[in-house]
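Removed: one protein chain of the complex. Kept in place: all other protein chains.
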Amino acid sequence: MAFKSFREYLWFETEKRRDFVNITPQIEALIQKSGIQEGLCLVNAMHITASIFINDAEDGLLQDFDRWLEELAPHEPVTNYKHHLTGEINGDAHLKRTIMGREAVIAVTEGRLDLGPWEQIFYGEFDGRRRKRVMVKIIGG
Amino acid sequence: MAFKSFREYLWFETEKRRDFVNITPQIEALIQKSGIQEGLCLVNAMHITASIFINDAEDGLLQDFDRWLEELAPHEPVTNYKHHLTGEINGDAHLKRTIMGREAVIAVTEGRLDLGPWEQIFYGEFDGRRRKRVMVKIIGG
Partner (left out) sequence: MAFKSFREYLWFETEKRRDFVNITPQIEALIQKSGIQEGLCLVNAMHITASIFINDAEDGLLQDFDRWLEELAPHEPVTNYKHHLTGEINGDAHLKRTIMGREAVIAVTEGRLDLGPWEQIFYGEFDGRRRKRVMVKIIGG
């Protein structure tokens, strides 16, 4: 096989401060556009208060994630974060994104996303209402 | 080098609800089977209540992980999880797997797993007693 590479960005601007967006269909479409049959697909948030993760597309579970992240890395009191001395108030978003992860690496097989039956790829936003990018880099043959 | 790709699954069915299984020898064998000398090996749980992670093969530490995950994402009270309105009672397993991670990407060098001296690859099960798959995808030359 000849080695090939493909890159494209996805853009997001969520209306809510925190949100989860299922981006599996968009990633699947980019893999087909790339023409790569066998390889690896890297999907990563390019902003450090957002996340890419893989889990179940079940609304109750997504609400559980949101409640749990707020327990582990609470937004309040905002005086708790030294980062806020810069004028930002998104310290918690940096921590939440760390729990959920920056990136997912996914197998590409026979020109398709090679996922388990319930695996869905999510964009996790923890400091929304601004435009942010996600990198999709696919390499293979 | 010519570009090559290899995929195989590992299957697990743990007797306990939560368990850790050292799968380093199985991954090493698959790398040799692939014939790939230089590249990257992706190992990921294909189920969203299980994990692949790399840490120390020390029994006390694995017990520490288990105790700690139960503190950060407790199984009880099961009424705490909106996910359980679906009839599932594994909300905690989704959270625990998120802490431990879905995947590991490991270097392949001279036809071998290129790990540090204490790095061992583990399958982490958080909702066991059912058959689950792990993906091993190796790309390189």
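Letters are used for the chains, namely A and B, taken in the order the chains are written, and counting of residues starts over at 1 for each.
Here, a contact is a pair of C-beta atoms (placed from the backbone, for glycine too) under 8 Å apart; a residue touches a chain by one contact, two chains touch by 3 or more.
On a predicted model such as this, the values are computed, not experimentally measured, just so you know.
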Residue of B:10, B:45, B:99 or B:134 in touch with the missing chain, whole complex considered: B:99
Missing-partner contacts on chain B, residue numbers: 1-3, 38-40, 53-56, 58-61, 63-65, 68, 72, 99-101, 104-107, 109, 114-119, 139-141
Touching residues (missing chain, whole complex) on chain A: 2-5, 7, 40, 42, 44-48, 72-73, 80-86, 91, 94-95, 98-99, 101-103, 105, 133, 135, 137, 139
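The rule we apply is simple: only the chains that are shown with their structure count from here on.
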Chain centre separation in whole Å, for chain B relative to chain A (CA means): 20
